[in-house]
Every structure is written in structure tokens, then in C-alpha cells.
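Heads up, one of the protein chains got dropped from this complex, but the rest are sitting where they should.
Residue numbering begins at 1 within each chain, and the chains themselves are lettered A, B and C in the order written.
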Amino acid sequence: MAIRERLSGNEAVATAMRQINPDVMAAFPITPSTEVPQYFSKYVADGLVDTEFVPVESEHSAMSACVGSQAAGARTFTATSSCGLALMHEILYIAASNRLPITMAAINRALSGPININADHSDTMGSRDAGWIQIYSESNQEAYDNFIQAVRIAEHKDVRLPAMVCQDGFITSHAVENIELIEDDKVKDFVGEYYPENYLLNSDQNLSVGPYDSPAFYMEHKRLQVEGMRNAKRVALEIAEQFEKMTGRKYGLFEEYRLDDADAAIVIINSAAGTAKDAIDKLREEGKKVGLLKIRLFRSFPAEEIAEALKHVKAIAVMDRSDSFNNQGGPLNAEVKSALYGTENAPKIINYIYGLGGRDVKVENIEEVYASLFEIIKTGNTGETYRYLSVREQEAQ
Amino acid sequence: MEKKTNINETIVWQDITPGGDILASGNSAEFKTGDWRTDKPIVDMEKCIHCLLCVPVCPDTSIPVEDGKRLEFDYDHCKGCGVCAKVCPVNCITMVPEGK
Amino acid sequence: MAYNLKKELAKPERLAGGHRMCAGCGAPVAVRAVTRALKEEDKAVIGCATGCLEVSTFMYPYTAWKDSFIHNAFENAGATVSGVEAAHKALLRKGKIKDDYKFIAFGGDGGTADIGFQSLSGAMERGHDMVYVCYDNGAYMNTGIQRSSATPQYADTTTTPAGTVSDGKPQGRKDLAAIIANHNIPYVAQTTFIKNFKDMHEKSEKAIYTEGAAFMNVLAPCPRGWRYPAEDLMKMCELAVETCFWPLFEVVNGEWKLNYMPKNKLPIEEFLKPQGRFKHLFKKGNEHLIANIQADIDKRWEQLLVRCGEKSNIKETV
């Protein structure tokens, strides 16, 4: 039977890590992910895991050590946030192109500057093209469940790519909430042991990793890497199905909430989705047909499936918790819009940048978003498509 | 263990090794750098005392050793730098222009 | 056991030919000398910072490395190999592997003393059981001879060109071996290619077979960057040692030891003269520049003699 617990999001992923008992964990503290290596090093200190914990001197070295360790044949985890993820940036690409299935707990926090320790998605969105699988989590429960599944998705022979499991800094990472844990042995059985095909410490077969790659081969390597990312979508669903059998908790590429008959919908990621669900229930009681689509797997991006799920909607607000500074909107907006391109009678789409640097998102804020969508449906006029939610501004003259 | 590299510029992406991994250790020997040479070392085996001082100074691992004696140069890989000729205490290695 | 070149050369080579380093390059000579100190039966994983050595020895689909090998990036060979070493420890403990391995990282002076300095410092401080070898050729040779913190004073490099109002690199060399020695690791050595490689071999052997972190600073001349005739590789090393530009020493558990005392310390001109990168120093009117270099060499040499207990520091005041 599931174990009823109350944990913060950080303790939840640390617990998943303990249950999996990786071979190596290399990490450097950065708010708000710091607690993850703290919890984990306590597990090491108390002999609850026999992992080699490498307390590196920077996130750059954390990711570098992860690359060395995973290439050596060891299942390797790390955790970071914000500037730490940015410092890893170069090596994120190397981990992915070397096809090393490292698993990371990414605790979302705004990127400097100005320096800010609170949640937004500018950190992981900045890494979106590094070749990592990205899975986003609304709650501590999802962060825990997703981490367990991510290890298997990453290591699957048809995928072989690193994965980051994202959740909102402080909002879920430091909030104690109810959670259902899975028994240790069940998690261990579900995730299994890591047996890579080739690895540096294989005494039967030496391996060289990380070549200089000339134009004659580079593109074939990249194309092969893309195939791993394409396969990630199928593999994520297969593993979600097995996970559901074990826990009864269902995961897909994304979650649809009261979307079936919705006229107005929002597309959203992470913790604010929960707040939005409360707003939806409230508006539904008022007879308004509203719903949401919460993206779980952002890399690879399930474009066709999203387009299919949204095609009946009249107006959509894509909610971005980071900006792209392209004067068009955020990264999620660009992806969702292009997913819907070519759809017959495509819905009208606007983009809201919200919640930057921990700006709180209330139920009422989400209600405002739906109100603007109904205005668009009513008038047929989309108006400004690039909008900021809850930003103080001069009133229009 | 793969003995010879079967990867060349006609390979399709489906067959290439993930991440550029290479399993055949030391297979660079299949790549001939001997044609980089403009000067060629010639060893006079009559004069050679097999002190082996020329062996460790070779950047290209091109002086094979067997039973404590140096063998003929590995001209497939020797780039003709001439470091070996300089360290030979009995001057048994001469550099001559390639092709002569 | 006493060093015997013949016996050492009977072992199989661990670096194959067919790599794309320049003719006469010092770096592969350093690699061969270090890896020769591995016992034949011992397995190793070699790591390498981006640089000439890496891009030339592992150009897809060819690797010159006969051992397992990993390249990650320019600035992180220390961290990368510490990750491999941590994996080894974990996998042995968990019974997933059986074999013992040795771990050696190679980096040029740029990847070691500059961009990779933090990663190296971290790896040494954490005490991973590995050897980090800096093959110092005194500039960023891979990108085309730009100055590094290990470039000697007044060297003409592509980012410190000698010109009408410039004498070349204004600053002196960073003393990398001393800095790493101050990490209080069990073994640090400075060496280069001398005669039958006895010094380098013995130091490599100690570095590899000392438990914990070890560091070697190896002068590896670059004929292209230094602008001397390629065949003079061994001569350049000899001059570097005889002029005390590159003293041979080791630091064993904090004890400094001088390994070679030149009978007649040669003037630094002997080392500078054959190198095109110092050509401007020999123009009339630039004598003071050479004097400056000589003064710096003398000062550092005296300090080293004191550190190594070859000379008492009578001027020392606290």
C-alpha cells in the first residue's frame, strides 16, 4: 500500500533518489535546490544509500563530474537551480550529445539579473534546446513520480538522453504537502539497475567518449540524437502506463483539465496549474466553459497531440513563466502556436507572461485571463497577443 | 572487439555510433600520417647500438621495439620530425628528403 | 626497482600512432612517458581537456588511445575524471565491476592553469585518486598561440604580440606546481624530457601509484608556438632545465625536494635564443629585458633552493 506522507517538494525528490540509490550524485548547493543534496548527503551519512556523493566546487564541475561518472557506467544524479543550471549550460549539451542518461532535479528559479531567488522558468527554458528531456511537475507528488519515471525514460535504450525533472522553487520545493510515497522495494524494482551497453570501466571492452567530430560525421550524430528525443515521447507513455499499474496514478504527455468542451483554455506548466484548476472549477460553477492543458513533457514537445487536444477551443492563452525577449512572447507560446499552425479553424491565441521572479499567481489572476479570452471570443478581436499578467503599469490614456 | 573501423564517410545516421563513441581502441593506427613527411629518417642498423634513446622521444610511436632492439621505422606514421636523429649518440639516423 | 629504459620499452605502447599532432610535438611524448609508468597489467581511464592533444588523438572515428578515454570540454578535465573516479569507487563498492583502474587526466597549460584551474583545484582538494598531468607548452597552441598564465614573460604570442610599443607578454609565469602543492595533496612533481626519461618515468610512477590526488607539471615544447626547429625537442628541454627556467623538483607529502642541480647554471639567453617567440629580445637596446628575465629566473631559483632545503634562507623575516 502507498505510504501517506507529508513532504516538501525537495524532500520528495530526495526521497525518490534515496529509494533508487544511484551510484553517484554530484551536486553544488544553490537556492532553492540546496535541500536536495543536503537531504541526500544525510542519507549517505546514515548509510541509507551507498552512493558516492561528490561535493564539487561549482555546478559546472557538478555536471562535468556527472558526465564522467555516467560515461564510466554509473547511474548519476544531480540537482540545481537558476544560475547553477546556467553555469552548467555548456556541459548540458555535452551530456546530451554523448548520450549520457543523467537525471537532474531542476528546481525552477529566476535567472539573474537582478538576482532573485524565487520561482520562474527562465532557467530550464534557457536549457530547452540542450538536448535534455524536460518533465514539469505541478506538485511535490508529481515531482516525486516524475523523477522515478524520468530515470527509466532517460536510460531506455531507444532514448539514451539526460532528463531534468522540473518543479517550482519554494512554491512546491519548500511547501510541505500531502504525498503518497511508493514503498522502497517497489521503486527499486520499477527503476531497476543501470546496465549500459558500453562504458569506460568495462574491462571487456575499452571505450572512447567525446571525440572531435568533423563535418563528415557531426550531422549524422545529431540526427541520431534527435531519434532518441523522438523516441522519448513513446517511451514516456510506456513507462507512465507501467507506473499507473503500480500506483494508480495516471500520467500522459500533458494533462487535460475540463478541456473536452472548453471554449476558453489556458496552456500552463508547473505549480500555477493547480491554482488554475481552482479558478476553472469556480468559473465552471458560473457556467463558463473553461479548461486547461498542463504540459508535462516539454522535451520532446508533443506538438501533434497538443494541437489535437486544443483544436476545438475558441481562444487560448499560453502562460509563460519566462520571457524570450523576442518581442513576441515566451518560449511555450512559440511552441504551442507553431503546433497549431495549419490546424483548420485554428483557435485564437494570446500569450501571457506571468509570475516572473516569484510574482504570486492567485486564482483571481487566472480568472482575469479567462475573462480576456471570453472578450476575444465575443468580439472576434484578438488584440495584443503579447501580454504581461499582474504587472504594474500606467493606465492607458 | 572490433578490430578495424568500419565507419567511413558513407555511413548513414542509423548506423553511426551514438555520441561518437569509439570501441576500437588505438585504431588511429589505421590512419596513415606517414604522407605528412617531407624528410625521412633512415636508420643504419649496422651502426645502431640499440640504446633505445630514440624510442621514447618519438611523438608518433613510430619506432617499434622487439626483444630489446629497435626495429625499422614505422613509416606509415612517422611524420619525419627528426627528433630521433638528434638524440642518437652514434649518429646512425640520417634525415633525407622524402622521395629521394 | 631501478629504472631500466629497455625494460620499460618492452611494454605495449598505450598511445598509438596515426594521431594528428604536429611533427615533433612534445605533448604525445609526455603522454607516452606518463602512461609507460603504468604497470602492463593495470587498466586505466584517461581523460583529456580540449586542446591540441585531444582533438588530434581522438578524431572520429579514430582514437589513438588504447585505454578507455574521455574528453568532455576545455575547462573540466579535473571534474570529469573525478566523476569517473567516483563512479569507479561506487561500482566497486556495489560489486558491479571487479577491476581496479588508474585515472589520469591530461590538460595543456590553458586548460589547466587558466580556464580549467577551478575544476583542477576542486578535484585536487577533494583528493580523488587520480593524476592530473599538465603538459605545459606555454600558450594556447590549439587556437593559435595565444598567451596563457603559463606563458613566459616577454614571449611574443598572438595576443601579446611584440610591437613598437610592446615587448610581448608583460607578466611572468604563474607557478602552477607550487599552487597545486599548496593543496596539500600527497604528490606534486615538475619534470620534462631529459636524457633517458628517468626523472619523468619515476615521477609518473610515483604519481600514479600514490593513493590520492597527484599532479605533474611537464614542460612539453611546441616547435610551432616557440618557433624552434622541430628536431630540437630534447635540446629545448635540456636548456630549460640547465638554465633553471624549468627546475626539476617534487613535493612529497609537503616535503619539497630538488631533483637536479645544474653543475653550471646556464644564462637564460641559451634557452631564449633558439626560439622565435623571443627574437625581439635580441634586438639592440633590449638587453634590459633579458636582464629582467634573468633576474626573475634567479629569484625563483633561489626561492626554490630554500624551499627544497638546498640553501638556508638567511634573509627570511617573519
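FYI, a contact is a pair of C-beta atoms (placed from the backbone, for glycine too) under 8 Å apart; a residue touches a chain by one contact, two chains touch by 3 or more.
In the analysis below, contacts and distances are computed from a predicted model.
Visitor: Given the options "Anti-sigma-factor antagonist", "NADH dehydrogenase subunit L", "Pyruvate ferredoxin oxidoreductase gamma subunit" or "Quinol oxidase subunit 3", which would UniProt use as the protein name of the unshown chain?
Guide: "Pyruvate ferredoxin oxidoreductase gamma subunit"
Visitor: Please provide the labels of all shown chains that the missing chain touches.
Guide: A
Visitor: Which of A:Ser271, A:Ser300, A:Asn351 or A:Ser372 touches the chain that is not shown?
Guide: Final answer for the missing-chain contact: A:Ser271.
Visitor: Would you mind spotting which of A:Phe170, A:Tyr194, A:Tyr212 or A:Tyr251 touches the chain that isn't drawn?
Guide: Checking the options A:Phe170, A:Tyr194, A:Tyr212 or A:Tyr251, the one contacting the hidden chain is A:Phe170.
Visitor: Please pick, from A:Pro32, A:Gly131 or A:Gly228, the residue that touches the omitted chain in the full complex.
Guide: A:Pro32
Visitor: Hey, which chain A residues sit against the chain that's not shown?
Guide: Its contact residues with the unshown chain are 6, 32, 117-118, 138-139, 168, 170-172, 174-178, 271-272, 274-275, 277-278, 281-282, 358, 360-363.
Methods note: only the chains that are shown with their structure count from here on.
Visitor: Name the graph shape formed by the protein chains and their touching pairs; answer line, ring, star, complete or other.
Guide: Graph shape here is complete: every pair of chains touches.
Visitor: Determine which of the two chain pairs, A-B or A-C, is joined by the larger number of C-beta pairs in contact.
Guide: A-C
Visitor: Can you work out the whole-Å distance between the CA centroids of chain B and chain C?
Guide: Each chain's C-alpha centroid was found; their separation is 24 Å.
Visitor: Return the residues of chain A touching two or more other chains; collapse runs of consecutive numbers into ranges.
Guide: Answer for chain A, listing residues that touch two or more other chains: 206-211, 213, 217.
Visitor: Can you list the residues of chain B that touch 2 or more other chains?
Guide: Residues 7, 20, 22, 25 of chain B touch two or more partner chains.
Visitor: Where on chain C does chain A make contact in their complex?
Guide: Chain C residues touching chain A: 43, 45, 47, 54-56, 58-61, 63, 65-73, 75-76, 78-91, 93-94, 96-99, 101, 118-119, 121-123, 125-126.
Visitor: Could you pull out which chain B residues touch chain C in their complex?
Guide: The contact residues of chain B facing chain C are 5, 7-8, 17, 20, 22, 24-33, 36-37, 52-53, 55-62, 65, 68, 74, 76-83, 85-87, 95.
Visitor: For a test of understanding, state which residues of chain C touch chain B in their complex under the given definition.
Guide: 5-6, 9-10, 13, 15-29, 32-33, 36, 57-69, 193, 195-197, 223, 230-235
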